[in-house]
Structure formats: structure tokens, C-alpha cells
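In this view, the complex is presented without one of its protein chains, the others remaining in place.
Showing subunit A:
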Amino acid sequence: MGRKILLDKANIPGIKTYEVYRENGGYKSVEKALTMQPDDITEEVKTSGLRGRGGAGFPVGMKWSFIDKKSGKPRHLVCNADESEPGTFKDRYLMEYIPHLLIEGMITSSYALGCNLSYIYIRGEYMWVFKILEKAIKEAYANGWLGKNIKGSGYDLDLYVHVGAGAYICGEETALIESLEGKRGNPRIKPPFPAISGLWANPTVVNNVESISAVPWIVMNGGAEYAKIGLERSTGTKLISASGHIKNPGVFEIEMGITVEEFINSDEYCGGMIDDRPLKALVPGGSSVPILPAHLIYKTAAGTDRLMTYESLSDGGFATGSMLGSGGFIVYNDTTCIVRNTWNFSRFYHHESCGQCTPCREGTGWLEKILWRIENGQGREEDIELLWNIQSKIEGNTICPLGDAASWPVAAAIRHFREEFEYHVRFPEKIKDRNHFVAEPFSKVQHLVSKQSV
């Protein structure tokens, strides 16, 4: 069994309530933190090597150290609980089953940053989780962990939950801030970064739920202890939300460094493939990251074991690697149509583009439409080049990373599964049924593609 530091208490009956959480050592990190210097907590988080768990993997302690403390403006910590990346459902699990852990982390982290007013921004669809958090926050206030002069320390903190209303883009931190200000979720041009000018133009840090939930353990045990867990620069544990064609989908806490092969096949985690069908592809870190074909899942291109770490999953760059991302781990078997799945992702990004930047607003629509016609047997041979061309013109040309996120899945699908696109264009009769690869997986018909010249 791997070590658990986030979900170790999740199965204790009644852990959702303040009393049970407190009896099991809850809020001790706040007691300890209040006796420490705020900057010493930031140092511990730096030492821990904790990297942002929302997807980008930026070191949390370093992000904290950027916050402007000189201007004297009020500072804010905002927790990003707008979990919307397809394949990702880990933060929901934490908030639903052990809500006080996030609140404890918010208090400890807010103290470190010198914030007196902090927010948790949760996606609107998680409305029942919003209510769970509201209740837990009320309990924390009632027990003196929030409000004025917390536990006689002289430190004041107000914490509230703010609910969104269905917009993937609000997971981007500046769009999230706009939304928190009661506006449309249009990302801001950076700089200035939120650490200088964020919520209401005040210095602001935005961190993912899982990142903040790791802080209490780091404060209690020290950053150096945290850094001993995991492998090299991938320190600590990571929540992985696994879905797709696996026997045991769900949320798992892993020690970083186990192999991908173990994660997919061990009964402790995914439990292997449904009906023992062959593994065809993997999206290891949420829909935005490049899809990996079967031969690059268990081994890197260099032939070493592929591990569940930031470094190993990105080994080989985009040519032969991917990213750990948010830990949204989607497994596909041989009945999956890569063209249809890529179209599905493109539809998502088209729907979720905020419309601010032309390459993303128009380009995502083009990607969706062209993929749809290929998937429906109306594709042309030159469409594959056209797709490549469009995605390359979105990437890097937008204010926020949604444009990149829309481009990468298309590029990776063409890079690794080009023959499948060609098959759709050349054999329109064979792909009429949307479940075309269920009866006859692509591996059975692949030989047709190379025989037929254009």
C-alpha cells in the first residue's frame, strides 16, 4: 500500500463533521502555524518541493514568494476548485469527503501569505459540494478557527465559498478572478500577474484544492519530510482520477514514482482493463495533454519504464511523451475511435472558448467541424494537413492556455494515429456506424490503409 497523506482519514466515519475531524488531529496545523513566522511556512512549502496540482505543476512555495507584500494592499488567497478539465474529478472527492482538510489548508496558507480575506471558487455544477463547504466553514467559524483574533493569536481571517456557473475557462486563474469579481470569465493579459494585481487589483495567490490540502501535512511534518516522499522533483503524493475502459475507475492517492503499468493493472488502483481488452491509448493528465499510443504508455521512447511523475510522463517531449497535468487519467481500449474522441475534445474546447482571442474562438470551431466531417465519412485527404495547420496557428497565439489546450490533443492524435485519420477518409463506408471499432477494432483493418494509395 502506498503512503497516503491526503486521503488517509477519508474513510473515518463522520470525518465530514467538525467534531470527528478535530478528534482525528484536525486543525493542528493551524495551531502550529500561528506560533510560526509566516515566511517560515513559505520556506517549508518551498523545501517540500510541492508543485501546483491543478495542471501546470509550478512550485507552490515559489508562487507564494512572488506575492507583493511591500505595497501594503490587502492580500487574498483564492482556492481554485473550478475543476473542469475532462478526466479530472479529484478535487471534488477531497471537498466532498473531507471538507475540513481544505479549510484547514486555507487558514494555514492564508496566514503564511498574510491574507485576511480568502475565497474558495467552486464550479457551479458542484452545487451540493458548495453546500458541504458552506456548512464546514460555518462550523470552523463557530469553533474559533475563522473570524477575528483566531485562537487568541491576533490573526484575523474571513473565508467564503464562491460558486461559479458553468465555464471551464474560469479554471484559468485570471478568468477565475474576473468571475469572482462578478464578470464574464475572460482571462486577463499578463503581466501584471495576480501576485501583484489580482482580485480587485490586490495581490492574490490562486492555488488548486489539492495543493492547499497538502499544506497542513507539510506544516506538521516539515517540508523536508514531504520531499522524501515521491521521486526526485516529483515530491509527495498525487491524486489521480482514473476513468475510461478500466475495471476500477475512481480517485487514487499515489506516491509519485510508481510505474504506469502498475497503476493501470494493480488491483489497488485501476484493476486492469475492462473485459481484458487491449490498451490502445492513454491521456494521463486531463484532456489537454497529448494522447499516448499503446507502445509509449508503459515504456518511454528510450525504453525505460514510464513512471507516474511529472518528469517521466513528459519524457520525450510532445514527440513521444505527454504530461502529468491535473492527474485526469483516461484509459482507452481498442474499441475507441481516436478520430471520434479527438472530435469530442475539440467540441469541448470550442464550447468552452471564451471568444476573446480570434485564433481560439474561430480555430476551435474549425477543428470541431473538420473532425466531424472526417468522422462522418465526408473527410478529404487534405483535411489532415488542414487540421495540423489550424492547431499550429492557435498554439501560442492566445492570451490564455486554452488555445494550447485545444491544439495539443489534435496534434498528438495526428502525430500518433495518422493512419486512423487516413482510414476514415479512404473508407467512409466502413465508419458509418459510430461504434465502428467495437465490432472491428482498427488493428484488424489497419492493413487496408497502407494498401490503398490516394
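Here is the rule we use: a residue touches a chain if its C-beta (ideal position, glycine included) is under 8 Å from a C-beta of that chain, and two chains touch if they have at least 3 such contacts; residues count from 1.
Following the convention adopted for this analysis, contacts and distances are computed from a predicted model.
Engineer: Could you check which of "Phosphoribosylformylglycinamidine synthase subunit PurL", "NADH dehydrogenase subunit E", "Sarcosine oxidase, gamma subunit" or "Chemotaxis protein CheE" matches the UniProt name for the chain that's left out?
Structural biologist: Not shown, but named in UniProt as "NADH dehydrogenase subunit E".
Engineer: With the full complex in mind, choose from A:F66, A:Y141 or A:W200 the residue touching the hidden chain.
Structural biologist: Going through A:F66, A:Y141 or A:W200 one by one, A:W200 is the residue touching the chain not shown.
Engineer: Pick from A:P86, A:G198 or A:G379: which residue touches the chain that isn't shown?
Structural biologist: A:P86
Engineer: Sort through A:V45, A:I107, A:A195 or A:I330 and give me the one touching the missing partner chain.
Structural biologist: Counting the whole complex, the residue in contact with the absent chain is A:I330.
Engineer: Of the residues A:G26, A:G164, A:G223 or A:G363, I need the one that contacts the missing chain.
Structural biologist: Reading the full complex, the residue touching the unseen chain is A:G164.
Engineer: Kindly state which of the options A:E139, A:E253 or A:E352 is in contact with the chain not pictured.
Structural biologist: Residue touching the absent chain, from the options given: A:E352.
Engineer: Which positions on subunit A touch the chain that was left off?
Structural biologist: Spelled out for subunit A, the touching residues are 83-89, 92, 117, 123-128, 131, 160, 162-168, 179-185, 200, 241-245, 249-251, 283, 287, 328, 330, 332, 336, 340-341, 344-345, 347-348, 351-352, 354, 434.
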